[in-house]
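The structure is given below, and queries will be raised subsequently.
Excluded from the complex is one protein chain; the other protein chains are retained at their positions.
Coming up: subunit A.
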Amino acid sequence: MLEVTGLRVAYGGIQAVRGITFHVRQGEMVALIGANGAGKTSTLKALSRLLNAAGGSIRYCGKEISALPAHQLICEGIALVPEGRGVFPRMSIVENLLMGAYTRHDKEGISTDREHVFSLFPRLKERAQQLAGTLSGGEQQMLAIGRALMSRPKLLLLDEPSMGLAPLMTQRIFEVIRTVANEGMTVLLVEQNAKLALEVSQRGYVMESGEITLTDEAANLLANPRVREAYLGE
């Protein structure tokens, strides 16, 4: 479904991503793990067209998307849950969700999906009219995921969904991510929390200093001594 070949991302003269190659198959959840500054977020930003790739190709469903304007990506079926959540703080929860469905015009479908999001995150339903800026970090993360789902994406890109959240909240967020994946969503998950990410994914890529250094089935990576030492704190 998603095929990235030789992707490079640079800020000025500094190369954050140095020619990485990976792929995500339809219906799969793939984790991209690595330490802070390894280039994970830069990779996602290039995928979601917020940054221009300095080289390489990004093919999605057989189509080259590395030159597409950012606002057209969602029409292709790709939704990003950005690092730091990126909810619109001065809009209500409902309005944030409607922004997720901005490119859609089927009113009934939109309200069905809104109810679906509310069933995944009952907390959001209770606070539907509240401004997003007044929510806790965990609630904002729920909203950011819900908003991404409102576009009915085929591919969901998640950037550090556990960042800054209490362990209990992280668990609940990951339960929902698992539920969404079980419903058939294709997911690319970028996470610093390698253990959590690998536990919910089928495959994983390990990124270090802008390069992919290791790839395997998630279970194998979890058992890999190198990964255990570097990322699982053992």
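Heads up, the rule we're going with is that a contact is a pair of C-beta atoms (placed from the backbone, for glycine too) under 8 Å apart; a residue touches a chain by one contact, two chains touch by 3 or more; residues count from 1.
The definition used in the following text is that contacts and distances are computed from a predicted model.
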In UniProt, out of "L-lactate dehydrogenase complex protein LldF", "Branched-chain amino acid ABC transporter permease", "Carrier domain-containing protein" or "Nitrate reductase", the chain dropped from the view is recorded as "Branched-chain amino acid ABC transporter permease"
Touching the hidden chain, out of A:10, A:54, A:99 or A:232, is A:99
Among A:2, A:24, A:73 or A:180, contact with the omitted chain is made only by A:73
The missing chain sits against subunit A at residues 48, 50, 69-75, 79-80, 82, 86, 88-91, 95, 98-100, 102-103, 147, 151
